[in-house]
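Moving on, here comes subunit A:
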Amino acid sequence: MSMVPTLLSVENLSKSYGGVHAVRSVSFALRAGEILALIGPNGAGKSTCFDMLNGQNTPDSGRINLLGEDTVGKKPRQVWRLGVGRTFQITATFPTMTVRENVQVALVSYGRQLFNLWGSTASYAREEAGRLLDLVGMGAYAGRPCGELAYGDLKRLELAIALANQPKLLLMDEPTAGMAPRERIELMRLTAQIAREKSIGVLFTEHDMDVVFEHADRILVLNRGSLIAEGTPEQVRGNPQVRAIYLGEGLVYDSRHREGAGA
Partner candidate 1 sequence: MRRSYLLGAGLAIAVTGMANAAMAQSGEIKIGEINSYSLLPAFTEPYRKGWQLAVEEVNAAGGINGKKLVVVSKDDGGKPADATTAANELVSSENVAMLTGTFLSNIGLAVSDFANQKKVFFLAAEPLTDAITWSKGNRYTFRLRPSNYMQAAMLVEEAAKLPAKRWATIAPNYEYGQSAVAVFKKLMSEKRPDIVWVDEQWPPQGKIDAGPVVQAVAAANPEAILNVTFGADLVKLVREGNTRGLFKNRSVVSFLTGEPEYLDPLKDETPEGWIVTGYPWYDIKTPDHDKFLKAYQAKFNDYPRLGSIVGYQTIKAAAAILAKANSTDPEKLIAATEGLSMPSPFGEITFRKIDHQSTLGAYVGKTALKDGKGVMVNSVYRKGTDYLPSDAEVEKLRPKD
Partner candidate 2 sequence: MDETTDTETRASKRPPMAFYFVQFLTGLASAASLFLVASGLSIIFGVTRIVNFAHGAFYMLGAYVAFTLTERFSGALGFWGGIVVAALVVAVVGVIVEMVLLRRIYHAPELFQLLATFGLTLMVEDLVVLIWGPDDLLGRRAPGFKGAVDFFGQNIPTYDLFLIAISPIVLGGLWLLFQRTRWGVLVRAATQDRDMVAALGVNQKWLFTSVFALGVFLAALGGALQIPRDAVHHALDLRIIVDVFVVVVIGGLGSIIGAFVAAVLVSELNAFGILIFPKISIILVFLVMAVVLIVRPWGLFGKPEAAARRTPGLTVNPWRPLTTNERWLAMAGLAVAAMLPLFAGNYALTVGSEIAIFVIFAASLHFLMSVGGLASFGHAAYFGLGAYGVAFLAKMAGLPMIVSLLVGPLLGLVGAAIFGFFAVQLSGVYFAMLTLAFAQIVWSIAFQWVTVTGGDNGILGVWPEKWAAGPASFYWLSLGVAAIAVAILRVIVFSPFGFALRATRDSLLRSEAIGIDGKRVQWTAFVIAGTVAGFAGSLFAYLKGSVFPDSLGISLSVDALVMVLLGGVETVSGAVVGAIVFKALNIWLVSQTDLSKLVLGGFVVLIVVAFPKGIVGVLETIRNRRKSSSSESSSKSSLATSRIETAE
């Protein structure tokens, strides 16, 4: 395992809002091909953490090293250019475009054709878009208006979009939230498969412990902004502190619970 390069290393990451520590001195690392889950109860700081990795939020202190570059202060689009794909807790797609066009826009951006005023988008990287859609099992929906998709399909479309820049790291914020149980397993299986095939590192947050323990190689547990446990699913499952936190809530979360602002 030590031969595998480190994609992401986070050191002493902290963020507070008006005196409340949303994230407190969090450190961890992620290697290529590894699937790392970030869990914790509501308000533990998962989303804040995520937003800082993505560039949507700036940490008060700490370092984020992504593929050899310090990304603190970089904008999401710059982080994306480094090879990071992102999916959101509540899907963010382009509802006025077709499914294929959604992926094509990402490919246009990846191909640095954003300011091409004269080309035809319809024919731009059409095959590549089709391949990505096939990869997530959405090939048959390519011509459909994105606005018509069911939620689970939107999640898969988002994954296809996130893969358009041939990312080395995927950041997935609650990838299965709002999905039916069967769909969840399916989506994560797909993600895991793609990650291993392409040697992509995946960092995801999740409320559904079934999903977490089934697919994560390692698990980070956040509580009140601090990292309280880290390890393989077995190690985390046996951690008394984690058990204490989750006691009474049950290890499997109701997926309808969504995390708020993270603070």
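How were these candidates chosen? In short, all candidates are chains of the complex that A comes from, given by their letters.
By our rule, a contact is a pair of C-beta atoms (placed from the backbone, for glycine too) under 8 Å apart; a residue touches a chain by one contact, two chains touch by 3 or more; residues count from 1.
Computed from a predicted model, the values in this text were never measured in an experiment.
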{"item": "Of the listed candidates 1 or 2, the one touching subunit A in this complex", "value": "2"}
{"item": "Touching residues on subunit A, where the partner in the complex is candidate 2", "value": "54, 75-77, 80-81, 86, 88, 90-98, 101, 104-106, 108-110, 113-122, 124, 145-151, 154, 161, 164-165"}
